[in-house]
Structures are given as structure tokens and as C-alpha cells.
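A protein chain is absent from this complex, but the other protein chains hold their places.
Here is chain A:
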């Protein structure tokens, strides 16, 4: 009982910013929409039956695909990057890590707008392509642009946990593998890779979760053509004024993410070595 005062600030924060809003979302999802937004006190479950509509199921599937693609690409780019950084001398590691985190210090929106400039018809991408003799491509306002934007935004969240697990790896384990007859690739496949699985899982989760619910990047780089779960939820609240259905969608999103979190926690425990 003596410890209660200390947990006070944390509990207050959690209540005000987590429990109450989530409770509201949960209760709205079971009510009917009001005519001009808001809700009326008529309990119903029809918001959830609407979720099964192929129209919305497609949006969820599409979001999953976009987020999964972003995650896989981030892993493919992030792992070698983290591997190289972890192999640098101490001082250079710090510099490289600062470089990885540096973009976070400027506005997220400005950085996304910058991608519009880069990817647009007469933008830098097409200039570069023309320079090497390739025709102009129309990337902006496609899924490719959305994935590029998400990848750019969340790649550091992949690199950091990977770096952390790689740098913690005892270098003698790699020497031991070599000593027992493993060439560099075999040593990586049998020792380094399995021992960094927890880092891989964490990185994938860190990229997948914000990509899945993102609505700014699909809006700006997808030009509204690529509707993801995040856009759908925002539209339900702000445009369609259907708060209950928006809440139901938000809960569905949360449910998917919770399942992923639990899966990650389970897998990480299985791979935990000590």
C-alpha cells in the first residue's frame, strides 16, 4: 500500500490517455451513429457485421500487404546496414547511429513532402533515370510510392533493434564457428542469424505496426488512391461522421496488432538464450 503514491503519476497518465479513450472507442463501437456525428444510445452489433463486408476486408488485406512488404524490404536493407555498423570501431558506430536517427529531428510531414518532390513526374527520380537512359516512370500516387515513404520513415526502427542484438553478440562465437570449420557464410547462417532472431522480430514489429495504421503517407504519396486501414478509420470519423463504425475499425486494427505483439513476445521468449 505504501507504494501506491509512487505509481500515481504513471497510473494517472495511463488512465487519462489510455483507459478512458480506449473505453470510449470500445463503447462507441457498440452504439448507433448519430445523424450529424456523435452517437445515440442504442446498443447494436451491426458495426462489427459491417466489418465483414468485402469492401472493408479488402482494405484490411491491402493494408496488411503494404505493411508486410514495407517490413520485408526494411529487413533486407536494415540487416546489412546494422551488420556493417556493429562491425565498425566504437567511435564510428556512434556516428553511424546518429546518422541513422538524424532524420527524426526534422518534421515528419516535411520529409514526406520532400518525397513528393523526389518522386513526381519531373522530379529527381526521373531526372536520375533519364541520365542513365531509362524512361520516365510514374511512381507518385501509386503503392510503390506509399511503400517507399513508409520504408523511408520506419527504416531506423528496424536498424536500431538489429544493431542492438548484433553488437551484443559475443565476437568469440564467430571465431569459434570459424575454428570448427565454418566459412563466413555458414558462420553467419548458423550462429549470427539465429542469435539475432529476437532483434529481427522486434524490428519487424516496430516497422509493421506504424506502417499498418499509417494514414499520412498513403494520403500524401498514394494520392488517396491507395486506401489503407488508417485512412478508412480517419475518414469514418472525420468525413463520413460514422463514429461507431470508425471505432469498430479501430478495434479491429488493435486486435490485429495485439495478436502480432503476442506472437512476437512468444517467439522472442522461445529464442531467448539466457
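Simple rule for what comes next: a contact is a pair of C-beta atoms (placed from the backbone, for glycine too) under 8 Å apart; a residue touches a chain by one contact, two chains touch by 3 or more; residues count from 1.
Here, contacts and distances are computed from a predicted model.
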Which of "AzlD domain-containing protein", "ABC transporter ATP-binding protein", "Electron transfer flavoprotein subunit beta/FixA family protein" or "STAS domain-containing protein" matches, in UniProt, the chain that is not displayed: "ABC transporter ATP-binding protein"
Contact partner of the left-out chain, one of A:12, A:106 or A:186: A:186
Option from A:8, A:103 or A:194 whose C-beta touches the chain left out: A:194
On chain A, residues whose C-beta touches the chain left out of the figure: 170, 172-173, 175-183, 186-187, 190-191, 194-195, 271, 273-274
